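Apart from one protein chain that is not included, each protein chain of the complex appears where it belongs.
== chain A ==
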Amino acid sequence: MIGIKNLTGGYGNKPVIQNVNFSLEKGEFFGLLGPNGSGKTTLFKLITGALPAAGGEITVDGKPLSGFSKLEKARMIAVLTQEAHVSFDFTVEEIVSLGRYAFQKGLFKSLSRQDRKVIDDVMELTGVTKYRDTQFRLISGGEKQRVLLAKALAQEPKIMLLDEPTNHLDVKHSFHMLDLLKEWQREYGLTVFAILHDLNVAALYADRVALLHEGSFLKTGGVDILRDESLLRQVYEVDVKSQPHPYVPKPQLLMTPEEKADPQKDHFSRSYRVRQNEGLIHIEFNDPLRTISNGVTGEGIQWLNHFCNFHVNKNYDGGDPVDDMTNWMANQGIPPEKAAGMMTAVKLEDMVLLEKEYEGIRLLAMVTAGVGNAVDITSEELDSEIGKIGTINIMVFLDSHFTDGALVNACLSATEAKTKALQDLNIKDPYTGTIATGTSTDSLLIGTTQKVERTPYAGSGTVAGKAIGTAVYDAVTGAVRKYEKRQRRS
């Protein structure tokens, strides 16, 4: 659709843009990225023609852009910039109507029926119909930008060039605008070229992106080039962490502010408090821990302060456990958004809580265990009858610094230790009669302080893994013994 060859240009003698080459396919969304001063706007102006190029060529459908008349260009390419100043008190409809300039014919050049229809349609689509007769000057910044978008769409362009189109917009309006562009891209094959200052927005909406650095393209490609953290660090000079979006297979970037060392790091033993009663074990840490968990709330990988293990009646029906638990936490004065929660029918006084140090790693383990629902996961038979008391809840807190991968390692280590404990205790799956590997509803949480040297490993071959393994083995053994003792008494 658009081909750009050796484009060079800028202000004064030294061209800001040097030999830029790229091409846009029909119907693609191309995002131009780069830090301030990298020449994004200059490149944009060279493409729109607002700035004459010092060298190179721009072609549209193979024909040089300079060969098109201004009217032909306007019927093909629409431009939306961030400036939203309009002099005099023009109404929104009059502004949108200006988009039809290039289409008006005849001696009087008035708006045709077709022009009117297009104007009505684009106003409806951008949601500005209700401001039709309002003065442009009087509407808010977000609405202004939508009006200008409507004006650009009224040109029925094949190509849309946008300079930071969402600059003054809040999240809602930004996404609304970009969704709209995306829709036109899909429906009508609109080709979009946009300067985007927000890398995450670019990752979500662009098909391809280019990173402009000091006047030339450092890298062009799919949005996955945004996974290249060292590239982004080089261009933006900030510590960038690339993460996958949880629901969309696109990268999202997290910027890390310059870290200053915490001057008064608490000793691990003094960094938490444990509160226990019949209904709840509540472990609270002063600073948030990096956690991985399959608990009822606070699941996945998070940063959390509060860790709860609630006692429930064995007949608890579990209609909406997340909602219930959130309420319970709120009742106890625990902020649910900063807490992970598990539940168990086991008596909480049978909890095992142990703090230990293994090869310099301090850790705390909390286990409540019941084995009424013990299951051998390797057996193919499935017992559909669940509901007896019996779940093993494990929380392990370490004074370490784990990567996400190490957190997964830690889960493996804890699970292996639990299984080994059940094996040594000769706990059997009551249904199959074989040695159980766990219970049907086990929960696990690993939390790390992240305040020491970072390690990517916490498997069985590492000190951290061993620390977890020995602690979990001891705690599970102790908790199951207490459970069995109570079972025998009753």
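Rule of thumb we're sticking to: a contact is a pair of C-beta atoms (placed from the backbone, for glycine too) under 8 Å apart; a residue touches a chain by one contact, two chains touch by 3 or more; residues count from 1.
In the analysis below, contacts and distances are computed from a predicted model.
*Asks:* Missing chain, UniProt name, options "Iron complex transport system permease protein", "2Fe-2S ferredoxin-type domain-containing protein", "Molybdenum cofactor biosynthesis protein MoaE" or "Phenylacetate-CoA oxygenase subunit PaaC": which is it?
*Replies:* Per the UniProt record, the undisplayed chain of the complex is "Iron complex transport system permease protein".
*Asks:* Which residue from A:K109, A:R273, A:R454 or A:K485 sits in contact with the chain not drawn here?
*Replies:* Only one listed residue reaches the unshown chain, and that is A:K109.
*Asks:* Among A:R137, A:R186 or A:R454, single out the residue that touches the unshown chain.
*Replies:* Within the whole complex, the residue contacting the unshown chain is A:R137.
*Asks:* Using the touch definition from the top, which of A:E25, A:E57, A:D89 or A:D224 touches the missing chain?
*Replies:* A:D89
*Asks:* I need the residue numbers on chain A that touch the omitted chain, in ascending order.
*Replies:* 48-50, 70-71, 73-75, 77-79, 81, 83, 85-91, 94-95, 98-99, 101-102, 104, 109, 120, 132-133, 137, 151, 155
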